[in-house]
Each structure stands twice: as C-alpha cells, then as structure tokens.
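Removed: one protein chain of the complex. Kept in place: all other protein chains.
Now for chain A:
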Amino acid sequence: MATPTATAALSASVYTPGDQMLLTVTYSDADTRPLTVTIVVTDAQGNSSAPVKVTAVIDPLTLTVTDDSGRTWTRVSDNGSVAVYRAVA
C-alpha cells in the first residue's frame, strides 16, 4: 500500500476578520483507483437486463481539516483529487 500525498494552499496569507477564506487541498494516492462496475443480469433463458453501472473507489482517501483557532472549515467541493474548503476569518 502506498502512502498518500497532500498539499494545502490558502487563498491568502492575511485575512480581514469576516473575510471568506478558501483552502485548496490537492491529494492523491498511487493505489487509489476509481472503477466502474457494469452489471447485466441474465436468466436461465438467456434474457438479459439492461446494463446498470455503479462506481466504486479502491483504497478511498479520507480528508480531515482542523484549525487550531477553532474555526470550522466546510467542504465546498471535492472531485477526488482537489478539494476546496471554506471558513470565515
């Protein structure tokens, strides 16, 4: 199993109280693979259902964001490799 990697970047280094702060996390893991499973059910007479697709992730990654000032960071988006979080300064 590979070790994941992560980088984090804030939208600014100094914020005015009340400003929106954005945190962009870029992350990956060599083992993590998205995959799509396509299922077709066939009965004894050879009748097949329409294909159904489901997605899964091998070795999924979990992100946790903490702030030592106690601010709460809320996830805005996450596409599996880049996640954006938001908090108020």
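We adopt the following convention: a contact is a pair of C-beta atoms (placed from the backbone, for glycine too) under 8 Å apart; a residue touches a chain by one contact, two chains touch by 3 or more; residues count from 1.
Definition applied: contacts and distances are computed from a predicted model.
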Complex member absent from the view - protein name from UniProt, among "RNA polymerase sigma factor", "ATP-binding protein", "Asl1-like glycosyl hydrolase catalytic domain-containing protein" or "Molybdopterin-dependent oxidoreductase"
"Asl1-like glycosyl hydrolase catalytic domain-containing protein"
Those residues of chain A that touch the unshown chain are 1-21, 23, 25, 27, 29, 31-32, 59-69, 71, 73, 89
